[in-house]
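Note that this complex is displayed minus one protein chain, with the remaining chains in position.
Chain nomenclature is as follows: A, B and C, assigned in order of appearance, with residue numbering initiated at 1 for each chain independently.
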Amino acid sequence: MILKFIRDSVHGDLNLNELEVELIDSPQIQRLRRIKQLGFTYLVYPGANHSRFEHSIGTMYLASRLADNLLLDDHQKSIVRICAILHDSGHGPFSHVSEGFMRTHEELTSELIKKSQLRDILSENFDLKEILETIKGEGSLGQIISGELDVDRMDYLLRDSYYTGVAYGVIDVERLIYNMELGEHLMIKRKGVQAAESMLLARYFMYPSVYQHHTTRIINAMFRRCLKKLFDGGVVNPNLIYHYDDVDVIAAARSQEGYVHDMMQRMDNRDLFKTVYSIEIDESNDPATLFKMNESDKRKIELEISEDLNVQEDNIILDIPEYPSFDEMSTIVSLNGSKVELGNISMLVDALKGARFKHADVCIYLPEDDADKASKFPFKDYIPL
Amino acid sequence: MILKFIRDSVHGDLNLNELEVELIDSPQIQRLRRIKQLGFTYLVYPGANHSRFEHSIGTMYLASRLADNLLLDDHQKSIVRICAILHDSGHGPFSHVSEGFMRTHEELTSELIKKSQLRDILSENFDLKEILETIKGEGSLGQIISGELDVDRMDYLLRDSYYTGVAYGVIDVERLIYNMELGEHLMIKRKGVQAAESMLLARYFMYPSVYQHHTTRIINAMFRRCLKKLFDGGVVNPNLIYHYDDVDVIAAARSQEGYVHDMMQRMDNRDLFKTVYSIEIDESNDPATLFKMNESDKRKIELEISEDLNVQEDNIILDIPEYPSFDEMSTIVSLNGSKVELGNISMLVDALKGARFKHADVCIYLPEDDADKASKFPFKDYIPL
Amino acid sequence: MILKFIRDSVHGDLNLNELEVELIDSPQIQRLRRIKQLGFTYLVYPGANHSRFEHSIGTMYLASRLADNLLLDDHQKSIVRICAILHDSGHGPFSHVSEGFMRTHEELTSELIKKSQLRDILSENFDLKEILETIKGEGSLGQIISGELDVDRMDYLLRDSYYTGVAYGVIDVERLIYNMELGEHLMIKRKGVQAAESMLLARYFMYPSVYQHHTTRIINAMFRRCLKKLFDGGVVNPNLIYHYDDVDVIAAARSQEGYVHDMMQRMDNRDLFKTVYSIEIDESNDPATLFKMNESDKRKIELEISEDLNVQEDNIILDIPEYPSFDEMSTIVSLNGSKVELGNISMLVDALKGARFKHADVCIYLPEDDADKASKFPFKDYIPL
Partner (left out) sequence: MILKFIRDSVHGDLNLNELEVELIDSPQIQRLRRIKQLGFTYLVYPGANHSRFEHSIGTMYLASRLADNLLLDDHQKSIVRICAILHDSGHGPFSHVSEGFMRTHEELTSELIKKSQLRDILSENFDLKEILETIKGEGSLGQIISGELDVDRMDYLLRDSYYTGVAYGVIDVERLIYNMELGEHLMIKRKGVQAAESMLLARYFMYPSVYQHHTTRIINAMFRRCLKKLFDGGVVNPNLIYHYDDVDVIAAARSQEGYVHDMMQRMDNRDLFKTVYSIEIDESNDPATLFKMNESDKRKIELEISEDLNVQEDNIILDIPEYPSFDEMSTIVSLNGSKVELGNISMLVDALKGARFKHADVCIYLPEDDADKASKFPFKDYIPL
């Protein structure tokens, strides 16, 4: 029984039943309205102000469409819709930007659900354990929410394209959904291989244009530095990060004195650090070592450089992107009864495997005032490559 | 000389010259990135998170297109582009929501420009007085920025439609721009009458669907009550409202205790006041008296009701919408040499004149807990109609 | 059971069951692929090449959506889907252009269904009489297919906008469909009044821009003159017009000698007649007389003028548009239990009633070579106004 409609700018009118309305009206899901899906990307693409909230209900819509196509029963369909609504509820402010030195948003989502009123709302109608597992990508339905070709990705590619104005993420969702089947695993049919390829490519193209755009990377790195200070100073509690929204963290930073305050002001005024060094990564120069470095490894390098270069230690940022995984490669394709991995039958996907490091260069940022000093500095010697 | 491109989700790539980049990079214009164009409308249309910043550069783009069409010279074109960038720089947080008990955003924009670094950037290349007048809609170019059929309106109708997903505002900008001419006045040509009519209708349809959507009105009224308290308590300075962004005001409200804090929490959790009374306005029941009431007149009525109804005085909100003006009616149409007002030759525009009160009903809101008490209360007797 | 998908450029993937595929695969429905929805409008809007076929399946899609919303049962839903597919099957080449001096396309559709294999396909599963009545707009479901606010109109407004690039027809179909209810009559709910108004306005704006665009009117008038000759000469049989497609008629005209051949060549080369006289109609100058004139009345006037003006009698065309009916005015609105007509509660709709004659001016066309002669000719005296 439909209780309510919400107008989504990407998918049109989305309907909700009574339980879904109750979930969405909880403070835990309402908080997602105040968390930007793409963090500080709006400083590069001014339209990118969209929220985790819209993404969550958009994902619910696609989960529902996929459920219909897979001929799931009403209870199963209800589960995937609800898991889609909940799947990002543990996200911290500015989404992924706040990840890295705290637990993953998947763990946080699990904890939030268990500790909040969401638990009670869910327990009346569902097996809580099944819900939590599905959100994590486990069990028979988990792949729909969190897998190689999940509805989460479909929605964010479409949505991020819509709001940034970058068309690369416009994928053919209809063809994709229509060509999926659910066995032990969520699989793509023979006729859907091309649609799956095109979705991978959409992600690949969105990386340098949007997700890893150079300016965005600088801003995110600056913000993460602030956030770390707020954590260390006890101003923001990383263990309860799912209680904060974007406003909380910006306001906290502004209320500080000194470094954090100044950094926040820089971000507000778009007076950004500059890239003084960057090095391209590829499989030849052993990137594994790099990607394995933890926060303190990186900090050590920063301190060494700051000393030798004679800049204030917090003004130097070493930015190593996340390991560019492409798990879509292991999407299962159902080919006349047998099952093969997408990466094994698609030359394009195979090419992406090699090309993915291309936009993951390691960078060092400094304030503009310090940038001159850096022009001849041998940064290379400090990076273990 | 183009220095930079910005990708706008509505109009595509927008180019900027050196001076424009300097203006846009000022803290005064960067602040607009952190002010939502439609205030709290995102609580009704989850996609409506767009900022005054995108609207400002989108308006610049349309101003430029119109300048080209009117065959303005380079200096004039430069003026209208710059005025478009600046035209909303004095807006307070959450845009129009913060208007009403302070100076208009037009006055504030003027003051901000005169008192900030914007003055210096502009003075090198322009006559500051001409810029300020143009922004106000005065002088030969003023109508382009602020007139009956200005580029400001064109952009916000398109943009608000894009982000809310409500198609009513999708106007035919190309036809409109192509059919304008500039004499003493900015006029519409005979062939553009229909495009002008359709723009009026777009506004008319967007009112109840978006701008005066009932839920939005409740939220705005709740927020204005908070803002008034913050002003009165000296927490936020209304005279410098152009220094604050959305984050500042929400953070200020959250940091309060008691009423303001609770109201902010209600808004965060979408736990909204309910409409307990509404009365439709039309020209027969003398709306003039109503629309003339100032803040203290309204407050007096609220206090009377709160006493007789026995509810806490701050928990009752009397909401009288702005007078629904439709100045597009006086758009000048150039008809074979003579000039007539659009309202005089268009039956549709004439019909709108009567219909405009339709969505401007006067409402009274109370918290849900108090709503029961109100079911039989004679609110009508308190409203001077 | 879904058998097949068709990708529609307007609505996305449309699914079809076995019976629907059988219908669509019949030569009668395939013929619609070769009939342009907007006749010769592609000579004004180069993108307007869309066919009756796409419109028919698009209408089926909307009928299905509306059926779901009205909670119709499977059999009823099946009926409206099938009637939507069939509703235009009797159309002659170039759609409405070929109407006027033969039976209406509704009558022809009825006859075609009864006389063709469509009858057999339908009879197995449905009551043929019910299908024919529904297509005509009769019975409980008829209003969905052919009524004041039917899915036919919704689809053609959206589709004609998409292909012409004129945005006026972009209506809010979701809101419209969601706010309809089916009693004895298909009605609009209180909350849907605005969506209904906006659909009327969409039609109103599309008239002068597209449907009655001046150049299109000239081309249509030229083509109708040719078609009349082809009918009179026995080259094309008006009683079996539903056997012809656009190609047949153009090829027939090209194969003639003399006048028809020359006219066709003019149309191919866009060497069009010119308007030498036009007179605006409004309610004051008794348009009823005009709109009541039949083909021979009009021909009589043409002959008189041709004699006095000394031009070849077939080179003068008197073009009187169809009576601009707006039956949407009588849409039933369900208001708190009672029923009122939309025209009675909407000031906008009432204004349209008056404004509709505005774009229905009476025109006289001549070849460019004859146009000089006409400059001082007293055409007015020949028109009974």
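Observations on the structure shown:
Going forward, contacts are C-beta pairs under 8 Å (C-beta built on N, C-alpha and C of every residue); 3 or more make two chains touch, one makes a residue touch a chain.
Fair warning: this is a prediction, and the values are worked out from it, not measured in the lab.
One of C:54, C:88, C:328 or C:361 touches the chain omitted from the figure, and that residue is C:54. Contact with the chain that does not appear here is found for just one residue of C:19, C:43 or C:170, C:43. When you scan A:3, A:71, A:355 or A:385 for touch with the missing chain, the hit is A:355.
Contact with the omitted chain, checked across A:94, A:168, A:223 or A:242, is made by A:168.
Residues of chain B that touch the chain left out of view are 5, 7, 12-13, 174-175, 178. On the side of chain A, the interface with the absent chain consists of residues 166-168, 170-172, 194, 197-198, 201, 205, 208-209, 346-348, 350-352, 354-355, using the contact rule stated above.
For chain C, the residues touching the chain absent from view are 6-10, 12, 25, 27, 30-31, 33-34, 36, 42-43, 45-47, 49-51, 53-54, 57, 162-166, 245-248, 250-251, 254, 268-270.
Just so we're on the same page, only the chains that are shown with their structure count from here on.
For this pair, chain B with chain C, the centres built from the Cα atoms lie 41 Å apart. Once the centre of each chain is set as its mean CA position, chain A and chain C turn out to be 50 Å apart. Chain A and chain B have Cα centroids lying 34 Å from one another. Listed for chain C are no residues, as none touches two or more other chains.
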